[in-house]
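Just one protein chain is left out here, and the rest sit where they should.
And then chain A:
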Amino acid sequence: MSKTDMKGTTVKGRAELALNDDFLRKAVKFTTERLRDGKRKASDDLGNWEEWRERGRQIRLHTIAHLDYYLNQFANQARLNGVHVHFADTAEDAVKITLAIAERKQALSVVKSKSMVTEELHLNQALESIGVDVVESDLGEYIIQLAGETPSHIIIPAIHKNRYQIADLLSKEAGETLPPDTAILAGFVRKKLREKFLEADIGMTGCNFAIAETGSMVLFENEGNARMVSTVPSTQITLMGMERIIPSWSDLEVMATLLPRSATGQKLTVYMSGITGPRRQEDGDGPDEMHIIILDNGRSLQLGDPEFQELLNCIRCGACLNACPVYRHIGGHAYGGTYSGPIGAVLTPALNKNIDQWDDIASASTLCGACYEACPVKIPLHDMLIYLRRRKVERGLGDKMESIGMRGFAAIMSNSKRYENALKVGKLAQRLVVKDGEITSKLGPLKGWNNYRVAPSLAKQSFRDQWGTMEEEIRHGLQEIDPLVSNRMEEIVRNREAGGKGHD
């Protein structure tokens, strides 16, 4: 394994790679700040944001708490609409079902609209392995597919690419040199993908919400590619997480009010489509055959867990990413999973139930709570990050040096004599590394700290050293109060006793 690969295996390693990529850092910062400001303006313009947020939380909590009823209702209603409903416990099951459908339909090509669930499944590779041509049709997803990469932001997947890199990628596809002009590049993609839509055998979508009472599925998008994928090809396959349910169309009003405002600051995305079954017999378009694959893949593990059940309330808006100071610096790829940012930091280990492999992801947060403030359904992500860290420690997967350090800290701090001696040792030892009152060494115990900051040297005269004198001053100083101040205070007291107002 090369050194770069080694570096890429931890959040810290991946973050270092991201932090060294100047463009990525600037692009992520620019985009996330823009999205965050857009959200702030949109929520201010709407008014009563907290009431909407609370209602969003209530609807999601209610649905998840009764998920067996609503999911069952959805599946039954969707079947009555003529949809073929499938259930998949794991990513492998979902892939198996998808491939079986593709083989049955003798599909040569699949066009996809954006779906985080299919990213979870690594479905593209699986389809390609049986000789099916897979095309991502969301502009950003198409770009990163050409680059052979994964999305770095839930809403803007190609956030890390600049227009020159994109022009290079698309020029290769076009067989001619395209200028780095957004309108020309987008125009090329429109033409290229139009052909793909019209010739594809299968259209594949994700699902933003599924309406239990009528068995309908709802898609939010701006480009129109999700509409293409669900209108033109003769077979539609929709992959949805089992928690995407809401009870009714009326509840959709709340989600439609929260999701676009939180994601991009829009009042509504350009397209919001509610699809209820395949084409009716007499219809002139729409798929003849429609499949919905309902995926668990670790989601049900959160049910009944008081600390993590609310994770299932997530509506995938990305607002927590834009609010997170850590995400804004390191970008999405540093998180190493399908979902990035604060939600990814909790969701990835939760879905994978292999906390040890994702051990450092929960540490990629400052626990500042900005993610909770941003969340339109009020998921307490910052609390969950702490629960994750605690669980990691309980499983004995904590940082060995950290626990030894903590034990040592406890031993020293609980005994004043030991603490005094430790300070003396420190003062002597630091002489080796102190320069101008600062310690900049990146060796030894201060390595992690000093990578990005400078530690101050231990004070020549510590607080502890000064305590005796200070205590003396405090106790006796009061007797030496300035006579003027003393007179004023007495004046006030006299005044108050006389019934006057002490101060107003």
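Quick note on the criterion: a residue touches a chain if its C-beta (ideal position, glycine included) is under 8 Å from a C-beta of that chain, and two chains touch if they have at least 3 such contacts; residues count from 1.
The rule we apply is simple: contacts and distances are computed from a predicted model.
The chain not displayed here is annotated in its UniProt record as "L-lactate dehydrogenase complex protein LldG", chosen from "NADH-quinone oxidoreductase subunit C", "Permease", "Outer membrane lipoprotein-sorting protein" or "L-lactate dehydrogenase complex protein LldG". Considering A:257, A:340 or A:365, the position touching the chain not shown turns out to be A:257 (whole complex). Touching the chain that is not shown, out of A:140, A:241 or A:298: A:140 (per the contact rule at the top). Here one chain is not drawn; of A:108, A:130 or A:198, the residue touching it is A:198. Of the options A:267, A:418, A:464 or A:488, the residue whose C-beta touches the omitted chain is A:267. Residues 27, 30-31, 34, 48, 51-52, 54-55, 58-59, 62, 65-69, 71-73, 75, 77, 79-81, 84-87, 89, 97, 100, 104, 137-140, 143, 156-158, 162-163, 166, 182-183, 185-186, 189-190, 193-194, 197-198, 213-216, 222-225, 227-228, 230-232, 242, 247-254, 256-257, 264, 266-280, 282-286, 294, 296, 300-301, 303-304 of chain A touch the missing chain (whole complex, contact as defined above).
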